[in-house]
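For this depiction, one protein chain was excluded, whereas all remaining protein chains were kept in their positions.
We just call them A and B in the order they show up, numbering each chain from 1.
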Amino acid sequence: MALLEAQNASIDFWAGPPWARRAVHALQNVDLSVEAGEVIGVVGESGSGKSTLGNLFIGRLKPTLGTLTYHGKPLASIPRRERAGRFAAVLQHPKWSLNPMMKVGDSVIEPLQLLGKAGSSREQQQRVGEILERVSLPGNYQYRYPHELSGGQRQRVSIARAMITKPEFVLFDEAVSALDVSVQAQVLNMIKDLQRDVGFSAIFISHDLAATRYVASRIAVFYAGKMVEDAPSGHFYETASQPYSKGLQFASGLLDNPDFELKLGENTKVITGCSLNDRCPLAYDLCKRESPPLRHFDQGLRVACHLNEE
Amino acid sequence: MLFIAARLGLAALTIAGVATLVFFGMRLIPGSYADLFFPLASEADREAISIEYGLDGSALEQYILWLGKLLQGDFGTSLVTNKPVIDEIVQRLPLTLELGFLALMIIAFIGFPMGIISGMFHKKWTSQVGRHSSTFLMSIPNFVLGSLLVYAFSVNSLGLKAGGWAPLSEGLMENLKYAILPAFTLSITGLGLVLATARSSVLGVIGQDHILAAVSRGLSPKDIFSKHIFRNALIPVITIFAIVAGYLLGGTVLVETVFSLDGVGRLLVNSITRRDYPVVQIGVILTATAFVLTNTIADILYGIIDPRVTEKNDG
Partner (left out) sequence: MANSFSDSSDSDTPTSIHDSASTHDNGHGDVLIEDSGAGANNPSPGQRFTRLLRVAGPTTVIMVLILLSMIFIGIIEPYLAIADYKNIASGPRRSAPTIQWLFGTDNLGRSVFARVLEGIRLTFLLSVTAVVAAGIVGSFIGMAAAWYRGIFDTFIARMADVLFAFPSLIFGLIISAIIGPGSFAAIVAIFFIVLPTMVRVVRGAAIGVVNRDFVVAAQISGASTARILFKHIFPNVASVTVVQTAYLLSIGMIIESSLSFLGLGVQPPASSLGALLREGSAFLNIAPWMVLAPGAVLTLAIFCVNYVGDAARSIIEPAQPRPLE
């Protein structure tokens, strides 16, 4: 049984001032499961619904339609106390990843305290020291305040905090995006090592395809709230078939076929047919009429595009 | 358009809230009108009095009845004088409005220029004086200033009158003799506030790159002032001005007390002690309406000047 599984999940938001409310379909009919120990990379442009997906899997948002199950049971039905320690998140902004008013050590130990397993303050300090060293920071950094650390160091502290309960599932939402490239590589390495040791499952959200390639075993591509491709990492980076996936690869320099240059545009307007049809270089008349279903292929590959039929 | 409608809707809602609050607040005051004015009357007489003045039935029933009449433009009758509430208020309104108007003029023609000047001469003594005097002005309770003026002008009147009133009908000069001191007293807090706001917004504008650029382009100080500084300083001042204007009507209570003036503020105070429910209710609603409307208008104007305001308001 999958650790976490979204079935036909949709999430809508209401946006705009009260007198001009409109619905934003941030996530539409998503089927996606995360197996134990699996890291799924989620890519897509800004506003494509990646964070919304992450929030769904972490239980911060409930699906408007469809379900999200954890070990087969709806996640929403599991009380907060039972979820504690099993989930963790490392988010985007190094500046805000840690409570500026709390010492680093207090932030790191908090998840364990919430579980009631932190032990004496001696033990706490020792634990924090160990886990900080695990993320290549000196143990005595626990006595510092976040503003005394650099952005990269703070992200490492966030990772340490996420790891301290040995969680089952970790959400990385643009966890390295704000860091310098050299720091990024170190942090990515660390995440990969930790994943191997701790064995958590993860959703790794990034708009940087090179970063996801490094840590993820599967890649899910989102566009305007829909999953347009879900492919094993190897397949995705070698022979991605979805035109939008190729567009993203071109944009991050992994592909040099200029046919797939993405015209950045608005992707919130309602489009009949394939939601990509106004931007896709390969669009043809069928694309204007019908939305392509997500088709299943070998090795768990799933693609939504009229050009991928058998 | 929708933005304006929404703003007006909110304003109406707020006023309705104030009306409800004042109605039930007044009913919470222990001791009924009959208790207070006919302490020796028999049970039956009291009942009769209650019915006569519409004070029988539960508070909720009275409320619904009152609201219905209010919406039809029936403001009720004073329990004390038996005159229509609206007459009681209209009779005193000119005095209160004039005080408010004069106070606004003082604020606009003294506070605003002083604020601009004190902001323009940054780091010189004018700026420091501006800063401290605005704080000082905001720190004087207006009844303290009023008492001081009443005392000072009783020693040497300089032709001005501290206390009493001459309506405009007796000539402008005569009227101003009486109006100047209370109006100045009323203006004091707003004066400090506008001074401080104008000063800090001028300071904010002066430090900006485009002003520095204009200076380095050799634009004349006069042009820099009129094209950049003045205009930019104006917007926050207008907001504050609306707030101050809204507060003035409610602020006349003390000034009218100190200068023994028979205005709306004093009427309200006296009506509270006399349990004259209808007068208090209408007076409070009118004052609140003035406050809400000035702020709403400022909001709408702001929305027209700066379209971002209309978009910012989601949620």
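Definition applied: a contact is a pair of C-beta atoms (placed from the backbone, for glycine too) under 8 Å apart; a residue touches a chain by one contact, two chains touch by 3 or more.
Keep in mind it's a predicted model, so treat the numbers as computed, not measured.
Student: Quick one: which of A:2, A:114 or A:307 touches the chain that's been left out?
Tutor: If we include the chain that is not displayed, A:114 is the one touching it.
Student: Just to verify: which one of B:106, B:181, B:224 or B:284 makes contact with the chain not shown?
Tutor: B:284
Student: Check the options A:89, A:135 or A:280 and report the residue that touches the missing chain.
Tutor: A:89
Student: Touching the hidden chain in the full complex, which residues of subunit A are there? Just list them.
Tutor: Residues touching the hidden chain, for subunit A, are 58-60, 80-81, 83-85, 87-93, 95-102, 107, 110-111, 114-115, 144-153, 158, 161-162, 165, 171, 180, 182-183, 186.
Student: Residues of subunit B in contact with the chain that isn't shown?
Tutor: Listed in rising order, the touching residues are 10, 13-15, 17-18, 21-22, 25-26, 28-30, 135-136, 138-141, 143-144, 147-148, 150-151, 154, 196-197, 200, 204, 236, 239-240, 243, 249-251, 253-254, 257-258, 268-269, 272-273, 280, 283-284, 287-288, 291-292, 315.
Everything below uses one rule, namely that only the chains that are shown with their structure count from here on.
Student: In their complex, what parts of subunit A are in touch with subunit B?
Tutor: 15-20
Student: What part of subunit B is in contact with subunit A in the complex they form?
Tutor: 2-3, 5-6, 310-311, 313-315
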